[in-house]
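Let me begin by presenting the structure, written as structure tokens, before commenting on it.
Apart from one protein chain that is not included, each protein chain of the complex appears where it belongs.
Just so it is clear, A, B and C label the chains in written order, and each chain counts residues from 1 on its own.
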Amino acid sequence: MKRSYNLAPVPINKISNSFAEAVSDIPSGASIMIGGFGGAGGQPTRLMMALRDLGVGNITIIGNVAGISKTTGYGWPDHLDPIDQGVFFESGQATKITCSFPVPGTTNPISEIEKAWREGNAEVDIVPQGTLIERIRAAGSGIPAFYTPTGVGTPVAEGKEHREFDGRTYLLEEALAADYALIRAEKADTRGNLQYIGTSRAFNPAMATAAKITIVEVDEIVEPGGIDPERVGTLSTYVDRIVLRDAEDPLP
Amino acid sequence: MKRSYNLAPVPINKISNSFAEAVSDIPSGASIMIGGFGGAGGQPTRLMMALRDLGVGNITIIGNVAGISKTTGYGWPDHLDPIDQGVFFESGQATKITCSFPVPGTTNPISEIEKAWREGNAEVDIVPQGTLIERIRAAGSGIPAFYTPTGVGTPVAEGKEHREFDGRTYLLEEALAADYALIRAEKADTRGNLQYIGTSRAFNPAMATAAKITIVEVDEIVEPGGIDPERVGTLSTYVDRIVLRDAEDPLP
Amino acid sequence: MNLSSEIMGNDPAPRLGRAAIAKRVARDLVDGSTVNLGIGIPALCADFLPDGIEVLYHAENGILGFKELSAPGEGNPNLMDAGGKFPKLVPGMAFFDSVESFSLIRGGHIDVTVLGALQVSRTGDLSNWMIPKRGIGSIGGAMDLAANAKKVVIAMEHTARGGIAKIVEACSFPLTAPNCVDQVVTDIAVIDIDRANGRMILRETAPGWTLDDVQASTGAKLEIDGDIVDIA
Partner (left out) sequence: MNLSSEIMGNDPAPRLGRAAIAKRVARDLVDGSTVNLGIGIPALCADFLPDGIEVLYHAENGILGFKELSAPGEGNPNLMDAGGKFPKLVPGMAFFDSVESFSLIRGGHIDVTVLGALQVSRTGDLSNWMIPKRGIGSIGGAMDLAANAKKVVIAMEHTARGGIAKIVEACSFPLTAPNCVDQVVTDIAVIDIDRANGRMILRETAPGWTLDDVQASTGAKLEIDGDIVDIA
């Protein structure tokens, strides 16, 4: 039987008054996708700060790169302060992360996430980047599982179903959904259509489709028609809440 | 072992002088994707005419809608002549089609494709539209197979692997590739980056990724930079040949 | 006029027209929802949206948020819906490709789809793509929509030509999806389907029609749960 329906009216006004309000219902134990790639651009930095300030614990983070920006400055122009998912390990809120790039090449200094892992306070699930994004995309697209060539013959393959198609071996990988997605876009219209810019797309559009509640942080909100229909990167159907950044915000 | 490589230089000039030249190496027995949706917009009508004129036989067509435009006028404004994949059945070139919508609701008049099927001259493989596009996308994305809920409990499920994930039953569907993709875009730059317009995207972007040779019919060719990097719908890597339509061409 | 009524000769009152069926379906559409309308009577729903209700119409070929159609013959070939009609460009629209379009459908993000049917069974099985004696039919997006939309509404005439029941105990035609239909709106009745328990519950009838009248044109057992009201 297909999923049941609950057709409560969708709020026509999806705009939240503050970052704190937008994340206020996130409970302890939630799984939370955090968009972007790593480094500056495309990260919902204000939503991340609001989640940290909310203080809920036992959360699972899903994101690409974690714990390396603050340690190495990776991908941040000199004038910007690095922020990454390491903050949730520093605060003790996160107990697990699923990501592709949890630590920098060096161990000096050690990142917050590696520290938490070494102390047994955090589970770190390391997934090839292409498998991670495809699993997220699958969750949003109604695909419960797919086969991929990536990871065969490596530790990633352990415990996974192997299957041959046309003479090549593949792994079965399952969809990865979350309770919340915190994402970043350049612009939203009031319905929730989103426009992205440059390389700040990354994990954002797929995450928007894969969470029960998608919250987006934007630099601009426009009326319907303020985004070229050819440039809509995420459909309004996927977006639940929109929060506008302050134009003077020093955070990237 | 991963696929082997053959790094012959990619032609820097991908522009063909004519539609006939662009399709001239398509052999008998080839599998050929034809882009668009059905109806006007996004169909490579001149490439289709060139393939018909080339006359090669025993071809397999992969496309969404087939054989209904000419019969019903489906999706064609009054001033345009309907064209569809039925032409390859009328000409006797096609012996098989994989599509989602091969016939109109009525049998009066009967379409060329239904006629060929009734006479035993053509195999018609009817696939749910979402499964068809996802199989094409999978072929271009290195995914040999995936599970989908669509088609369970219907004739489409016959002979296919069934599997349960999280209490729901799914079907295993395999990637669908082709020898050639004939597609349509609004604009190409000389490298082969493509820009689409409106609803003329449809099956074109996915097909561009899933064929050994992708040939695109465009209304305009520009220098690199003539397409906004935010608007590139198909990356140049996927495009092998570009043919420019005549601005006065009466075909849609 | 519906042919079946003439043949069966037992209609107690007029059947509703196609527009009235569409209007009844449209009445239940929820503000802000994403809706896909099939070809035929379903497509007419767009004309009867209640005042103050904003719905995002989706079409499989890659468009969301369209509203009115262009005047006949004036359609832009690059702005088509999945039924071969030509919408107008309106603010807030979005274009995308078929991959994204069916991710939206398969992923369960369509709130309501309204489809036509050849047969609907008591348990919510739907047949709407092939008549067996023809041997060939078109699936299009129907299987994806029927299997994955949050709510599946069937809008159709209650009986087929010759008075043959379309609402049946079990479908004899090839299925589009099993156990998927939530509601059937016809020219004489509104029926909810309790998919979990395989029960059909008659909620509304055309004015002048009773449960027995509707049951006589229906091939599956109809149950009652509360009052039956007139379709309005």
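One rule holds for everything that comes next: a contact is a pair of C-beta atoms (placed from the backbone, for glycine too) under 8 Å apart; a residue touches a chain by one contact, two chains touch by 3 or more.
Please read these numbers as outputs of a predicted model, since none were measured by experiment.
Trainee: Check the whole complex and report which displayed chains the hidden chain contacts.
Mentor: A, B
Trainee: Please identify which residue in A:48, A:87, A:133 or A:181 touches the non-displayed chain.
Mentor: Candidates A:48, A:87, A:133 or A:181; residue touching the omitted chain: A:133.
Trainee: Looking at the whole complex, which of B:82, B:104 or B:140 touches the chain that is not displayed?
Mentor: The single option touching the absent chain is B:140.
Trainee: Quickly run down the residues of chain B that touch the omitted chain.
Mentor: On the chain B side, contact with the omitted chain comes from 1-12, 137, 139-143, 189, 191, 193, 209, 223-226, 229-230, 232, 235-238.
Trainee: When the complex is taken as a whole, what residues of chain A touch the one chain not shown?
Mentor: Answer for chain A: residues 37-42, 64-65, 68, 74-80, 100-105, 107, 114, 117, 124, 126-131, 133-134, 137, 148-156, 186, 196-206, 233, 252 touch the chain left out.
Convention: only the chains that are shown with their structure count from here on.
Trainee: Between chain pairs B-C and A-C, which one is joined by a greater number of C-beta pairs in contact?
Mentor: Between the two chain pairs, B-C has more contacting C-beta pairs.
Trainee: Need the CA-centroid distance for the pair chain A / chain B, whole Å please.
Mentor: Comparing mean C-alpha positions, chain B is 34 Å from chain A.
Trainee: Just how far, in Å, is the C-alpha centre of chain C from the one of chain B?
Mentor: Once rounded, the distance between the two centres reads 30 Å.
Trainee: Compute the distance, rounded to whole Å, between the mean C-alpha positions of chain A and chain C.
Mentor: Chain centroid spacing, chain A to chain C, equals 37 Å.
Trainee: In chain C, what residues contact two or more other chains?
Mentor: Residues 95-96, 102, 105-106, 147-148, 177, 179 of chain C each touch two or more of the other chains.
Trainee: Where in chain A do residues touch two or more other chains at once?
Mentor: 1-2, 141-143, 229-230
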